[in-house]
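Since the structure comes first, as structure tokens, the remarks are kept for the end.
With one protein chain withheld, the remaining protein chains of the complex are depicted in position.
In order of appearance the chains are A and B, and numbering begins at 1 in each one.
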Amino acid sequence: MNGGASERVFAFLTGYGVPEWIASAVWMLLMAIAVIVFVLLTVLILVWLERKISADMQSRVGPNRTGGRFGLLQTMADALKLLMKEDLVPRGADRAVFILAPFLVFVPALLVFLVVPFSDKWMVKDLNLGVLFVIAVSAFPVIGLIMAGWGSNNKYAVLGAMRAVAQLMSYEIPLVLAMVCVVVAAGSLKVGDIVAAQVDGGWFVTRFPLQLAFLVYMIAAMAEVNRVPFDLPEAESELVAGYFVEYSGMRFALFFLAEFAHLFFVSAFATTLFLGAWAGPGLPPVVWFLAKTYAVIIVIMWIRWTVPRLRIDQIMSFAWKLLVPASLLAVALTGAAVVYGKL
Amino acid sequence: MPKRNWLADIVLTAWSIVKGLSVTLWNVGRPRVTENYPARPARIYPRYRGRLRQLRDEEGRLKCTACLACQKACPTLALPTIEGDDKKGREKRAKTYVWDSGRCLFCGYCVEACPFGAIEMTQAYRVVGESREELHFGLEQLLDPAEGAR
Partner (left out) sequence: MLQSSVRTEQVTLNMGPQHPSTHGVLRLELVLDGEVVVDARPVIGYLHRGVEKIGEARTYPQFLPYTDRIDYLSAASNNGAYVQAVEKLMGVEVPDRAKYLRVIALELNRIASHLVFIATFANDLAATTVFLYAIRERELIMDLFEMWVGARLTQSTFRIGGVTEDIPEEFLPKAREFCALLPKRLEEYDRLLTGNRIFEARTRGVGILPPEVAWDYACSGPTLRGSGVSFDVRRAEPYEAYDQVDFEVVTHPACDCLGRYLVRMGEMRESVRIIAQCVDRLPQGEVRAKVGRVVKPPAGEAYGRVESPRGEFGCYVVSDGGTSPVRVRLRAPSFFHLAALPQMLRGWKMGDVVAILGSIDIVLGEVDR
């Protein structure tokens, strides 16, 4: 699904006598670099966007010094500052666990971008099990969180990590079930097929009963990314940043980047599953894709700056007593609709 | 819990969140209240109690006679050294006058206590020094009418 780009690069390299395995390795390397660069740039933009949107809603101005009137280079400046900070590993911390944890959280956030359809020609790999891949990889950061909390040798961190794990595990189920609804409606786990079904028949969010699935997905996604109202694991005012309280400098930056990368990903996936990905008249597909994704992101940010936070037991009871039954209902309705040919 | 209560709960919660969202959205249209300091000077009202200043009368003479009323009125001993010259009676004027802005409460008691109206508190809000000694202002500095920066 690369518009033949992978074949062309492959042919170009093998034409010069490069062995096939090196050619594929080069291609994979190029893709990896592209994904990493894209994600890092996106995170920079997202952090800036968050600060500007929150400022707008709060009668403030937001960054307006670094990089001109709109403070465009502010995030870059912050990242540079984080890079120059002292690298602390707390005394008594489990070194290996402490150091490894940020990577276990950051890498999956990058890995999921393999199956995101940026446009009809731009997708790294249209895996046959696209959606399942996403679900599997999204479960990795949980281990990273536990490692971060435990390895920090800090009660606050452990508390935060336990809450985060409980929350993430609980909200995986409605998230997965909402995705299952879409898979049932499209009849395939392949992301390309899901998008194709929407290009032909209209966005999934316009077809009953997938609106319920969309709602469940959005709420579960906000909980997965630890956004208010579900951000107790990193509640600044209660646990002073929870599971990553002992991290500083670049390690902290990795957590931060991972969170925003994950935020972009869930929005992009929401766009893919429910809002028709890159489908849209007139403008180039990638523009449509990014526009829809950013619209979802802005709504998530809007909610974040409006609503107070839920307590952990309220989060858990909300997940199990409301969201899981709702998602099961969505699956049932979707199944019925497909069987009776209404979808 | 009966199903109907849950539904009402859900609807009411969603509606309350929507109302909140409308408030934040509406605020986006409001003007920003941030003052772009220090690109623009801060907005100060006339009666602001800022940096102390010594005044001269119409003939250019110092008004302060070193009567020590301000020193006695000050709650924090922020006027440690006030000495007059050797003239007698009505001709006496201050020779040394030190204002310790590090101890000053900016309460304005000294200004109230002065019977000659010789000192005032200006609108200068930047009272900065890089050491304790720099925060001691002498007579020449206090006579300088420059506002704002040292």
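Please note the rule applied: contacts are C-beta pairs under 8 Å (C-beta built on N, C-alpha and C of every residue); 3 or more make two chains touch, one makes a residue touch a chain.
Just so you know, these numbers come straight off a predicted model, no measurement behind them.
Visitor: If I consider the whole complex, including the chain that's not displayed, which of A:307, A:322 or A:338 touches that chain?
Guide: A:307
Visitor: Just one of A:78, A:172 or A:231 touches the chain that is missing; which is it?
Guide: Considering all chains, including the one not shown, the answer is A:231.
Visitor: What subunit B residues would touch the chain not displayed?
Guide: 9, 12-13, 16-17, 19-20, 22-24, 27, 33, 44-49, 73-75, 105-109, 113, 121
Visitor: Just checking the interface: what residues of subunit A touch the absent partner chain?
Guide: Contact residues on subunit A toward the absent chain are 54, 57-60, 155-156, 159, 228-229, 231-232, 235-238, 240, 305-314.
Note that in this section only the chains that are shown with their structure count from here on.
Visitor: What is the distance, in whole Å, between the centres of subunit A and subunit B, each centre taken as the mean of its C-alpha atoms?
Guide: Subunit A and subunit B have C-alpha centres separated by 49 Å.
Visitor: Please give the residue numbers of subunit A that touch subunit B in the complex, ascending.
Guide: It is residues 55-61, 64, 302-303, 305-307, 322 of subunit A that touch subunit B.
Visitor: Provide the residue numbers of subunit B that touch subunit A in the complex, in ascending order.
Guide: So the residues of subunit B in touch with subunit A come to 6, 10, 17, 20-21, 23-25, 27-28, 30-34, 36.
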